[in-house]
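Let me begin by presenting the structure, written as structure tokens, before commenting on it.
This view holds just a subset of the chains, kept in their places.
Chain nomenclature is as follows: A, B and C, assigned in order of appearance, with residue numbering initiated at 1 for each chain independently.
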Amino acid sequence: MSAGKRPARAAATKKVATKRASAKPAAKAPDRVKEFGEFRRRMNERILEHDNQVVRRFFALDTQTYKAGALDLKTKELLGLVASMVLRCDDCISYHIAQCRDAGVNRDEFFEAFSVGLVVGGSIVIPHLRRAVDFLDQIETAPA
Amino acid sequence: MSAGKRPARAAATKKVATKRASAKPAAKAPDRVKEFGEFRRRMNERILEHDNQVVRRFFALDTQTYKAGALDLKTKELLGLVASMVLRCDDCISYHIAQCRDAGVNRDEFFEAFSVGLVVGGSIVIPHLRRAVDFLDQIETAPA
Amino acid sequence: MSAGKRPARAAATKKVATKRASAKPAAKAPDRVKEFGEFRRRMNERILEHDNQVVRRFFALDTQTYKAGALDLKTKELLGLVASMVLRCDDCISYHIAQCRDAGVNRDEFFEAFSVGLVVGGSIVIPHLRRAVDFLDQIETAPA
């Protein structure tokens, strides 16, 4: 009996209960997603209104980094997502999940990107993976 | 007058006040511990119900890692705890504190493991140590 | 049109709206700052009351580290702040911001220190920078 099979079966037997459980976060999901976006926007403004050229240029460079070039937008956002996962930055993960979704990344592709982050970064990534999947569930159930 | 003695004395003079202070978190402790466990369980199910074999195998491997072998369960959980501390992952720390406690780790042993994490990882570990001790206080006061 | 100029202009056009937005956190700011300080104090006591000499000595050494010597207090606190930023520890950042402010660090100096942390540590530092500026805003609006 291989360890690899155990969680698959466990998941199968729990699927019904989970379906209901997973419906729960959707209730207050739009608020959490909205709140995250608002704090982000407000603080970016606070930071950029201060006259520090290095900080402003860094923010501009950060935006420029993900523009389509030799690599397309989707690939670049996936790179940003996995980099954020292995560095274990929840806000960065949430941000890139939203960007990836806009770029057309589907759930199977998300989980393959997650699997790279998990194997490269180790079990220490798991708590961030939980919040990543929770965030993904929330934006999928949020009204457009 | 060595620096090493100062905090010991400071702690001594504050002991009475602290006893009362430390009783406070117990009030809502079971809820926080319970909430942490529920989110953990729910999201693990969400993650494992998606058909990604690498992710599922990683979760199975993670469980297998702490099984008693050449090293006993208690030692392995302590290794997981200190690894989590120096990587500064609060959820992982909480999880391994609970596992260590089930494996019979007492408060003196916890603090010696904490001391290794603190010295190896530096003062940056202190905020996580605070939350670790807070969590330990909570599970110790929680009804079995 | 250089990327460096874009955020500056964006910030300029948003300045009026931001001024109002930035007044918001001040409302509940003293509470958050106070809450952070109280948890910190209470848990430090809990930690130091346990008879573990390595942990106690580490806490004493941590305090000793920032005493004025060949480098003055202000420089040392700035070193602590930037080290905390690149290691991405929010509590440590908040603590050193408060200490830096007491040592006379002004907003321009804070942003230059932030810029070093941002460039050395990368965009992964941005979420912590947001919370750092939010905390700085809060202690600046809090009654002495």
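Basically, a contact is a pair of C-beta atoms (placed from the backbone, for glycine too) under 8 Å apart; a residue touches a chain by one contact, two chains touch by 3 or more.
These figures come from a predicted structure and were not determined experimentally.
Every protein chain here shares one sequence; 3 sit in place, and the complete assembly counts 6 copies in total.
Convention: only the chains that are shown with their structure count from here on.
Taken residue by residue, chain B touches two or more other chains at no position, since every residue touches fewer.
Contacts from chain A toward chain C in the complex involve residues 39-40, 42-50, 52-65, 83-84, 87, 89-92. For chain A in complex with chain B, the touching residues are 2-8, 10-12, 14-15, 17-18, 21-22, 24, 88, 107-108, 111-112, 114-115, 118-119, 123-124, 126-127, 129-131, 133-134, 137.
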